[in-house]
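Heads up, one of the protein chains got dropped from this complex, but the rest are sitting where they should.
Chains here go by letter, A and B, matching the order in which they are written, and residues are numbered from 1 within each.
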Amino acid sequence: MDDEQTVKTEGGRPPANPETETLDIWVAGTEEPEFHPTDEGTQELGPDESDDRLDDQFGRVVADDYLFDDEVAEEERTVLNMGPQHPSTHGVLRLHLELEGETIRRTKPIIGYLHTGMEKTAEQLTFSQGPTNVTRMDYLAPLHGELGYSLAVERLLDVEVPPRAAAIRILMTELNRIASHLVALATNGMDIGALSMMIYGFRERESILAFFEKTTGLRMNHNYIRPGGVAADLAPGWKDDVAAILDDLPKRLRQYDDLLEKNPIWLARTKGVGVISPEEAIAYSITGPILRATGVDWDLRKAFPYSGIDQYEFEVPVGENGDVYDRYRVRVEEITESLKIVEQVMDTMPKGDYRIGDRKITPPPRARIDESMEALIHHFKLFTEGFKVPEGETYVAVESPRGELGCYVVSDGQARPYRMHTRAPSFYNLQGLPIAMADSLVADTIATIASMDPVMGDVDR
Amino acid sequence: MMTTVERAANWARTRSMFPATFGLACCAIEMMATGAAHYDLARFGMEVFRASPRQADLMIVAGRVSQKMAPVLRQVYDQMPDPKWVISMGACASTGGMFNNYALVQGVDQVVPVDIYVPGCPPGPQSLMHGILTLHDKIMAGEIVR
Partner (left out) sequence: MSPILAKLAERFESVTWEESHGQDVARVPGENWEAFARAAKESGFEVCADVTAVDRMRSRPERYEVVASLLSMSHRVRLRMITAVGRENPSVASLTPLWPGAGYAEREVYDMFGIGFEGHPDLTRILMPDDWEGYPLRKDFAVGSVPVQFKMSHQVN
């Protein structure tokens, strides 16, 4: 203080100026004689600290975090463990993230927390018990798993199912695709913050699950598509139920579009996030909506048609940029295309048997067991020993909501598979996760994982 | 014999039990469906699934528990503060289900103490709700003393 009038008091504080300050709470000169305040608590702002960092903190300037791009050595990266128990990882996926600040430099998915030994169990189950096992792998698209397995076994048996069975299979699998995409949209929305998407998605799913319960007996994990056809015919009045679904869903899809399509928060969090290029997707064996969102037009329903799906007209939606927004868009449009297929199946459902007449493979109708000894013997043999499949090996793939779901079955002439392996789409799609998450922010991780839509039952089997 | 205070405490615990998210496999989807609009869990005060076990009092083990997951399950259970309850949802959590093999823990009660077993593969939302309400009744009646 240069002022001559300053009197140095013991407190180090200039005395109250009676002309300018009328209220002075601390009256200098009234401290205890031994009171010596120090400089330790004071924070002096030196001239070297008033730079952009301070401006940013004080709000004088609004800058981006990327401005402070310090070089962090690899050993100094923060390692963050996400999962296996975490609300946003879609099941038990564990991610090992190496962070520099908020930016992710490296990701390693650690899986195996849901490994159930299903391929080993498959060697213990007969061929007609097989679908109960396969259906629980990808539990959001159980009918697709059953379809892949049944097609593989039928190929080994060299049999063709009747047209009605094939049409019922397409009807059920396309409805399953819609239900699975609704869950994907619901969890995608909830993870990013649109909590009402969870309610909407599951609400629509209930009507489809009610139809499944009526037809197959179960809401999930149906064991309905079996080698030889399907387990039971469609319930009477099924056309009304399907027509109600066809009526209701397009309106609801418009509701989702109202919520999300032009929502600036949704667009900001999904556009340009989690980008995968087409070459990377092909190199990492990624299939399904993720591959189609990058711009590659590949769908097994068009390339290697199965179960008579080539008689129905539908299109395959393809994206452009391979980001989260495109994957969401591809899924929504796939729901619309599946609705078209369901309508065509409903209109053209052929009459006939819902399973092969060969009694060595499919059980006889229950009523016949009372009448015919042969029917009783067939029923007994099929449900105790099972039917024997000639030696051979084959691989059949179907297009599940997550990509190419293939089933590799090896038989050695017995009633149980010698080896059953499922080519799980989510297992391969997860390899694209580190690519999609490279150099992105932690908050984008959640959006990216949700858009990859992994089903851990499929990944770990 | 329950005192009025205990009865009041049990009433309070029952009416707002927060489940911890421990959805593992197919049963998790049915658990989500139970929390969704059609079979609303919110009417029992339970729609808030806490992500952090520190804030939860009910752990619904929904799905199959593999050998790799068992220590994680135990750790999450230990992190929950008392009073806590466990519902084992589904056949795989209760007994190992149809997967009687090397990879699964044959029944989650080998790892954590279980209060209610809900059978089914997967149990429908109505079964799960029946299990939850049975748990509520058990707590109200003082059968589970913590």
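By definition in this document, a residue touches a chain if its C-beta (ideal position, glycine included) is under 8 Å from a C-beta of that chain, and two chains touch if they have at least 3 such contacts.
Every value quoted in this text rests on a predicted model; they were computed, and no experiment measured them.
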* **Listed residues A:Asn263, A:Ser285 or A:Ser372, member touching the removed chain** => A:Ser285
* Structure fact -> Cross-chain touch to the chain not pictured, restricted to A:Trp298, A:Tyr328, A:Tyr354 or A:Phe387, is A:Trp298
* **Selected from A:Ile111, A:Leu147, A:Ala231 or A:Val398 as touching the chain missing from the view** => A:Ile111
* Among A:Asn263, A:Asn321, A:Thr336 or A:Gln431, which one is in touch with the chain left out? -> A:Gln431
* Structure fact -> Residue list for chain A contacting the dropped chain reads 111-112, 115, 117, 119-121, 123-124, 155-156, 158, 282-287, 296, 298, 303-304, 392-395, 397, 404, 406, 408, 410, 412, 416, 418-419, 421, 423, 427-428, 430-431, 460-461
* Please identify, in ascending order, the residues of chain B that touch the omitted chain? -> 67-68, 96, 100-103, 106
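Here is the rule we use: only the chains that are shown with their structure count from here on.
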* Structure fact -> chain A and chain B have mean C-alpha positions lying a whole-number Å distance apart equal to 24
* What residues of chain B sit close enough to touch chain A in their complex? -> 21-26, 28-30, 32-33, 36-38, 49, 51, 63-64, 66-69, 72, 76, 98-104, 121-122, 124
* Structure fact -> Seen from chain A, its contact residues with chain B in the complex are 84-87, 91-92, 112-118, 120-121, 132-133, 136, 139-140, 183, 198-199, 202-203, 205-206, 209, 219-221, 456-457, 460
